[in-house]
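Showing chain A:
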Amino acid sequence: MEQVFEFEGLCGRTLHVWLFINVSNSKDILQKLIGGQLPVECVFVNATLVPDLIVLRAAAHKALTADQRQRLKTKSLHSEMLYNISGSKHIGETLKRFGIAEGSQHLLVARFDASEEDAAAIKAVVAGQPVALEQLHTLTDTATVTKYYKISPEELKIGSLADAILCRIAARDC
Partner candidate 1 sequence: MFALGIEGSANKVGVGIVGEDGTILANPRHTYITPPGQGFLPRQTAIHHQEHILDLVQQAIKEAGIAPSELCCIAFTKGPGMGAPLVSCAVVARMLSQLWGIPLVGVNHCVGHIEMGRVVTGAQDPVVLYVSGGNTQVIAYSDRRYRIFGETIDMAIGNCLDRFARILHLSNDPSPGYNIEQMAKGGSKFIELPYVVKGMDVSFSGILSFIEAAAHDLLAKEEATREDLCYSLQETLFAMLVEITERAMAHCNTSDVLIVGGVGCNLRLQEMMQIMIMVGERGGKLYHIDERYCIDNGAMIAWPGMLAFKQGQVTPLEESTCTQRYRTDDVLVTWRD
Partner candidate 2 sequence: MVTVEEPIVSTSGCTLIGQGAEARVWEGMYLGQASILKQRFSKKYRHSTLDAKLTVGRLKQEVRSMLRARKVGVLTPVVQHVDHEASTIYMQKVIGRSIKDVLHEGSLEAEGLKLLMAEVGRILAKIHDGGLVHGDLTTSNMMIRTHDGALVLIDFGLSYNSSVPEDKGVDLYVLERAFTSAHSTQGNLMDMVLESYRHHSSQWSATFNKFAEVRMRGRKRAMLG
């Protein structure tokens, strides 16, 4: 139920990712997040807006690279990762759209370099059903994704949704 990713050229750094569906306590998690009361720092992402894990990994890679150079644009590595997902420069809007909301049903949760205790703590926080990450693509809300990322039908003729998003994440500061 958990997947761990490594990054070329960023030795020793890992990203642990979980997928929960039918989460019932999003409101509670959000409040803890805002109040800084979560047992471990992690990032919660609206799973319906992430059609492919490569998107999450690209955002994480970009955050790690920025962190390594002390060029984070947000307050932490985890928030930076969330900010990177949208490919937009608008931080507030990104966190609102792609982060956890009161009514979020399906959540991707990720933490850098998580220990076993961290993993246990995260699982304890989320009241939802942990499922295999392979299920992620079945949750995708394509209409909202194409709207948020401004992806035209023309673009989808030559590449996947994930390709389109990857390009936008990479091109944000260009």
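Behind the choice of candidates: all candidates are chains of the complex that A comes from, given by their letters.
Heads up, the rule we're going with is that contacts are C-beta pairs under 8 Å (C-beta built on N, C-alpha and C of every residue); 3 or more make two chains touch, one makes a residue touch a chain; residues count from 1.
Please read these numbers as outputs of a predicted model, since none were measured by experiment.
K.L.:
Would you mind flagging which of 1 or 2 touches chain A in the complex?
P.N.:
2
K.L.:
Within their complex, state which residues of chain A touch candidate 2.
P.N.:
Touching candidate 2: residues 5, 7-10, 54, 57-58, 61-62, 65, 69, 152, 154-155, 157-159, 163-164, 166-168, 170-171, 173-174 of chain A.
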